[in-house]
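A single protein chain has been omitted from the complex, and every remaining protein chain is retained in its original position.
When the chains are written out, they are named A and B in that same order, and each has its own residue count from 1.
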Amino acid sequence: MTREISVTVNGTVHRKSVPVRLLLVDFIRDVLELTGTHQACTYEGVCGACTVQLNGEAVKSCMMLAVQADGQQVTTIEGLAKDGALHPLQKAFKEHHGLQCGFCTSGMIMNAEEFLRVNPRPTEEEIRHALIGNICRCTGYQGIVAAVSAAAEEMSAAGTPARSGS
Amino acid sequence: MTTVEKGWIGARYRRREDLRLLTGKGQYLADLRVVRDPLVVKFVRSSVAHAKISSIDVSAAAQLPGVVAVLTGADIRDKIRPLPTPSTVPLLPGHYPTHWPLAVDRVKFHGEPVVAVVATDKYTAEDAVELVRVEYEDLPLIMNPEKAMAPDSPLVHPDIGTNVMFNMVLTGGLTEAEQSANKARVDAIFANADVVIKDRFYGHRCGVTPMETRGAVASWDAEAGLRVWMSTQRPHIDRLVFSELFDIPQNQVQVSAPRDQGGAFGVKAPVYREPLMIVYLTKLLGRPVQWIETREEHLMAVSQERDQIHELELAADKQGQILGLRDRVIADNGDSCEGVFWGFIMPFYGAALVPNAYHIPDCDISITAVATNKSALSPARAFGSLPGRFALDRAIDMLARRIGKDAADVRRMNLITQLPCNIATGVHYDSGNFVAVWDKLVQEIDVPKFRKEQQVARAQGRYIGLGFGVAVHASGVASEALVPMEGQPGYGSATLKMDSSGTVTVFEGDAPQGQGHETTMAQIAAEILGLHPEDVTVRVGDTNNTPFASGTFGARGGSYTASAVAMAAKAIRDKIVKVVAHDNKLEADPAHFRFEAKSIWHKDRAEALTTIASICNRIIMKPLDLPPGADASLEHTAFFEAKEPMMAFSAHAAFVEADPSSGEFKILRYISSEDVGRVINPLIVEGQVRGGVVQGLSNAMFEEFIYDENGQQLTTSMENYMLASAADAPNIEILHADTPCEHTPLGTRGMGEGVPGPVPGALCNAICDALEPFGIEIRDLPVRPDRVWALLQAAKRRAAG
Partner (left out) sequence: MYPATIDQYHRPKTVDEARSAYAAAGGEAMYIAGGMSLMQAMKSRVLSCRALIDLSQVSELRGVENSAGRLRIGAMTRYRAVGEARAALGPFQALADAADRVGDRQVRNRGTVGGSLSWNFVVACTPVAALACGATVSILRVDGRRESVSIDDFLQGPMTTALGEGDLLLGIEMAVPAGPASSAYGKWGVVTDALPTIGVAVFVELASASACRNARIAVVGLPGGPARAAKAEARLKSANLDDAAAFAACAKEAAAECETAADPWVGADYKSHLIERLCLEMIGTAVRRARSQLS
């Protein structure tokens, strides 16, 4: 019923014994106490607030078990800023008022970060389509889209290379 | 660090809240580690809509390892005082069904809490919930409010003897005689009118579910008292209620809204069953308990609003001047068991606002709120006014079509031009310039030019349309209105403390959920005190260290709370002036002094007299030789009261292209023209408008709470209760035509509450305008391609037959 797992989260290896049925989101929030990832729906996996990256790919952590992340790399919002320097997305969300209550923001950004690696020069339509899996109730999305667009521009200008999953 | 030349008020200052929220350091309720090892509570909820509880078997659940307690309604009915109680009941003549936090004897809607399971962890709690066996004996379903009004209808609350929870005529006066006289006068106006528009409109059941669900953590200690952390808009009210219900002196109850809350939009304002149960459990068990609501619970038990029928009539002359309005409003109130709001306060208030921004002195408006076997209506942004806005703005377009005039012209000629005024329901509109806001909008969109484009497009087989919606919305509610209605005050309050190093802490007893108070209130204090907003810290939502406050809801932040902050800052500023003047042997006239760039300047001196840090240090730490009557305090609590409700106003325009073969429609452009008074932070105002409009669109097109013929809720997940995603939302353009509010110290109005209200009307008017050649009228929400198509098919059949 429990299993030993070793998960690398934001670059740090965590070895824990967890129930098999423990959701990955609960592993992150309750076992590792990284509460930046949120949970906002029940079993349906629609809201996207729990989005993290598994081996660099955006996934809904409420729709996975912690044991499935054994031996894998997980990146959460807490792992996005490097050495205290905010990621262009984080800067852009602040600049363009891409958040109000902030509850959807972590998941939104972790999804957007991968999206921009896959599509560094997206159109507005492509951005909106990419964010279907992250529901926001406060902003009406316009500030979010502006932020993602601005971050894409900054990252293109800086020639930021695609990051490998970490 | 943003530098600003002119001043902080009006600056697009980037938010203070953002850094922590962007880096995963937010502190929402579920993130808090304020108690050690809380027990977790999960509820068994009713699986049927209306039934007697025959039996509840908790034995298997109670025996599960890790389960600490399992309680039913029978266990608590003699232990917890039921609602209504003085602090949870309005002063309006209505029915307030007695209810406990758990169902006692019967259940009245699918999802009502029946059993509380307490366990050491949430997984175990859920296992235990699965083991509880409840047997029900079905009772007749009451699902239709109109049928429920019939005298022979089965009753949701047999002890009350009727399903009509609230019924009131809102026009004519308070006595029946006055109301009848008014009705007769309005009837005569209708009888003599050139044009009468009469139709039945329906605003469906939907709401504005926030991303963060409800929750509460409570701990009790005989010495320390009751400590509650909860996701709430009104911590001081919650404190009052807990004290009253559980006989704990108020000064031994501390309620904290977490620093960060994931939205509320009204949903977290009422007094609900579950937090009361949490408080009871912590007292009973002597251990901290925690409840975090699931989305499923949230969608079943709260967040359901609107749901009103409007039988609306307009009497007008041939030119389109509206002479009279009749509206018989029927609200589906659900089981009506909800502290403070009881479901019907929203439709009551919405009915009172039906005349909207239009000059219609002669109205006959009534509201009837009817109990059914559904979740009680809970507040949602626009607060009961959305269906009425939709109904009247649709009716005005129908009027325009009937007399062959442009809907834009008919609207403008009917807008209220004289402010202040009282509308027919007695609601006071304090100030503003509705016509200026409207003109700004139509100027921008150039209606005549559009009409030409529309003609050209029609000739090419393309159908584009333009629709309008308007809304006067309250920014907060004054005590004058709130006390008679709710037995509660409406003032804004804030405590400002300056410390000996010249930095400021603002304490507000409200509990923002994303509105950016840490930023806007800091901007206000900084401007008044000559500081940078970074020198101002805003603390919210803790009843221990904040003045009594009504809460963050109803757009009162910009009007009431901000005013109190401004007053407190000004009082401290004046105090500092007294001391500086005294120290420098100058006249203590505040107008001679300037607080700027963290220093204090005098009109006659080139050099700054002192820095703010120095003077604060001097006053607090070296309180010698102070001017007569002055003490060492640089703390001030201010209460802002407005004599009358203050209003904000917006006018919306939607452009759509519609396809008559499929009913599909696409929003080409959406513009809002706003009067929100003096703007503290344009960035935040824009965010509120955009978010509110998209909520209105999502409500209008996608969201729908659906109950089947057995009273079962079909929309208990976000897969079925569908919210607009980024791919579904358009860009919103915003125009400003702000007039300062005369009644607030800064000229600010609150805004945000009313934004979704005009949206469905604007959208549906645009669709009907686009498809005018096909002769359809939208009367019911939601609006979707399939429903537009059905209207088109029906119109085709009518034309053929």
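Basically, contacts are C-beta pairs under 8 Å (C-beta built on N, C-alpha and C of every residue); 3 or more make two chains touch, one makes a residue touch a chain.
What you are looking at is a predicted structure, and each value in this text was computed from that prediction instead of being measured.
*Asks:* Among the options B:499, B:596, B:728 or B:780, which residue touches the chain absent from this view?
*Replies:* B:728
*Asks:* By the contact criterion defined above, which parts of chain B meet the unshown chain? Give residue numbers in ascending order.
*Replies:* The list for chain B reads 122-123, 126-127, 130, 294, 296, 662-663, 702, 704, 706, 708, 714-715, 719-720, 722-725, 727-728, 784-786, 789-790, 793.
*Asks:* With the missing chain put back, which residues of chain A would touch it? List them for me.
*Replies:* Output for chain A: 1, 3, 19-21, 23, 26, 42-45, 48, 51, 54, 57-60, 62-65, 67-68, 70, 111, 115, 129-130, 132-134.
Basically, only the chains that are shown with their structure count from here on.
*Asks:* For chain A versus chain B, what separation do you get between their C-alpha means, in angstrom?
*Replies:* For chain A versus chain B, the centre distance works out to 30 Å.
*Asks:* If you look only at chain A, which of its residues touch chain B in the complex?
*Replies:* Chain A residues touching chain B: 19, 21-22, 29, 33-44, 46-47, 49, 76-78, 80-81, 86, 90, 93-95, 97, 99-106, 109, 127-129, 131-145.
*Asks:* Give every residue of chain B touching chain A within the complex, in rising order.
*Replies:* Of all residues in chain B, those touching chain A are 14-15, 17-19, 21-26, 28, 30-31, 33, 123, 208-213, 260-263, 265, 294-296, 513-516, 683-684, 686-688, 690-695, 717-719, 723, 725-727, 729, 731-732.
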